[in-house]
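Pasting a structure here, questions to come.
Only a single protein chain was left out; the remaining protein chains are all shown in position.
Chain lettering (A and B) follows the sequence in which the chains are written, and residue indices restart at 1 in each chain.
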């Protein structure tokens, strides 16, 4: 494990600094931003040279998006200075960011879907009260731009009829129409096919040669290595290094990105895998926009083992869990204990899945796992509210039985405050997660789906939650663990599969791999070794 | 973490909103050159000062309890049912058909059948908007508004063409047979030695309303269905995770909502008019919105809010009689209650939340 020292950072930063007479396109000094108790950005400093492509890389929650939102006027920094072309600017909202020459391509496009391309481009940048002159001017400029940068789009097409790649071009054109000199792209390839991504990179190269400055936010190392001149690495709200891409390597960046984490020790004996419980073959999911979210997943899972799915968020893990949980339609085949599960979404839902012995701790306990306004005891039977043991008779639920069950769970899982009437929203993150976990684990399921088990959970509860997961495995359950925390995957899993872009990049055994290798796979770089 | 204690949320905020509503109502009375304090005394005396007044107050309140429950049950599922008005009209039709065409020996037999008729007609009238929302995504607020007008036209047609007594002047059905007559408060209380005004319209339906409140409470907080309704109303994504079918909940909840609105007819059609007249609902369905908002969708709150609005209705009639202030003043108050407890909730809530945060900080 290599961690860069403060001195090392300054050295590398200084080594490629251009002559001082040319001001930086962007210089951020001491930017800090907190959301309540969470510090999203800590004293960030970054210099972006004019006419370069500058990558910013980091895991989920590293603070990349917050930083860019500050630059585009969506949030106001608690402290710090923004300089554009050597001049201090005060960015209070999007219009002042635009005035400062900044253009932003958001991850979720900010386009009016039933407007034409031209209408979207001139929106907010019209020349006068009438549209016609603006439209013809935009049409002319659009032709020039499309010739110059391979940015061809049909100006009169409705945005909703365009492919995602073309929609993104519209976003870039919007920025160029506003004469942006600095273009920020937030995870631009997340929704693109590889061919579309390559096209995008050619566009970016073209823009660079015209003297534009580009900031590329991504978690994909391949892109960083391919197109950037310099790269800054963020980790846990801090800027840990800025290096010249050519002087670095994917391996080094992966390490910087993941960092040396305190490996949580989970006491567990080697797994004793039994029969195959879950067998997934060729699983595919296409979302409402026609984008393929799962592109043919093959996985199997045995009783008595934990299969960890590593990956940066948004690479298909959520869809995998939802398909297994019964509330997303898919194609392909899933055998549960040898018998197929309904994937059409017609004859199946969360209830039928539960009846098949599948328990599910969802990734987002606020949106899915809990009804926040319900007291703890009502959450204890959520999803199992039809269980006969919670019913008094055909009509009424047995509140006493549910409350007794809740009290038992509160005691066994040490949930605090130990009051089953407290609404779920008033528990801390760790205790909320324990409520969900107690509910699902105590069903003694044949298969437990568990997503982000310790997201937003305090350290004390993490260890307990991990112990419970291992204990369930030792009682013979099959466990599918999805987590973006690599160390969690490393310490809990008996086998690790890495997901990237809707595919399984490969499987590894935890004792035979390391964070560097997994980090590369998570960033879409396949390893030369044969998959385990 | 919630910024305010629960009691502030359930009691303080509604109280504040109502005070604001009454303050502005007082301003209106003042502006038209009357004395607000005198007005309120007249209203209290008129609504509670005699068993006659009380009988009217409780009669109106009975209507509002039904429609308030109707709006509230939909609200628990996150649905805004503006159609209680039309559903109550159809409930009236159900009651009229039962009472006119099925011979009953005694009201004790007529009542349960009329209850079924009212609930069935009201529920079915809500079924179409519910189905369209659940299966075709048509916005239930708009469709229920449309269905109010369609109901009004339908009842109008039936009363002028089909159910009208031949030769009669007014568009109304024949009078129901004597055997369907529900006991009034006067008849109910006389055997107990309590004298209640003979002409006051309050009747047994008040008891039916209270039973409906108990039913509502059981349904929402005691049954598995109620559990699913509340869960869906709080979070559609969580409901899907738990395997609760949104379209099933929408349809069932709306039918219950329509049935509760339909039951209002037990009071105004069977208990009071004893025939079906045109425009029998008189806007009670809309008052249900105010009642549910004010009563925080809980039966106890709804009973209290209904009595308050019953008081306003009866007191308002007295104001019109003695002070020359039109009854529509009540509509103004109703609007202000909806405005402050509903649309301007954030305006009342935000300063109070800030106050509680500041207090907490002081303590901490």
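FYI, a residue touches a chain if its C-beta (ideal position, glycine included) is under 8 Å from a C-beta of that chain, and two chains touch if they have at least 3 such contacts.
Everything that follows uses one rule, which is that contacts and distances are computed from a predicted model.
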Listed names "SpoVR family protein", "Acyl carrier protein AcpXL", "Phenylalanine--tRNA ligase beta subunit" or "L-arabinose transporter permease protein", with the criterion being the UniProt name of the chain not displayed: "L-arabinose transporter permease protein"
Touched by the hidden chain, restricted to displayed chains: A, B
Residue in contact with the excluded chain [from B:49, B:156, B:183 or B:246]: B:156
Touching residue (missing chain; options B:97, B:113 or B:145): B:145
Selected residue (touches chain absent from view) among A:82, A:111 or A:320: A:111
Chain A residues that touch the omitted chain in the full complex: 65, 69, 72, 74, 93-99, 104, 106-108, 110-115, 119-120, 122-126, 128-132, 134, 174
Contacts of chain B with the absent chain, listed as residue ranges: 28, 31-33, 80, 82, 128, 132, 136-139, 141-143, 145-147, 149-150, 152-154, 156-157, 160-161, 286, 289, 293, 324-326, 328-336, 338-339, 342-347
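What we mean here is this: only the chains that are shown with their structure count from here on.
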Residues of chain B defined as touching chain A within the complex: 1-2, 218, 222-224, 227-228, 230-231, 234-235, 237-238, 240-245
Contact set on chain A toward chain B in their complex: 325-327, 349-354, 360, 362, 367-374, 378, 382-383, 385-386, 391, 395-397, 399, 423, 425-426
